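With one protein chain withheld, the remaining protein chains of the complex are depicted in position.
What follows is chain A.
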Amino acid sequence: MADLARRLLDAHARDDRVALVALYEEAANTSNDMDAACFYLTHAWVFALDVGHSAADALYERLRGLGRA
């Protein structure tokens, strides 16, 4: 998790939003807490929307399926 946090901070520092999509999704997938997972999924979705990433629709559907979008 510490490594993921470091990679997230690096990606933020580089404003690498494409990388942030994958990293936040990874954070969601490794979280055992529903609220925390949805927090990370939300960030993945927002950055996917921002850059026009092909994962945006799937991330939205995943959140919607959890009653979060």
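Methods note: a residue touches a chain if its C-beta (ideal position, glycine included) is under 8 Å from a C-beta of that chain, and two chains touch if they have at least 3 such contacts; residues count from 1.
One rule holds for everything that comes next: contacts and distances are computed from a predicted model.
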Please identify the absent chain by the protein name in its UniProt record; candidates are "Amino acid ABC transporter permease", "Putative tricarboxylic transport membrane protein", "NADH-quinone oxidoreductase subunit J" or "(2Fe-2S)-binding protein".
"(2Fe-2S)-binding protein"
Contact set of chain A toward the excluded chain (per top definition)
34-39, 41-43, 45-46, 48-53, 56, 63, 68-69
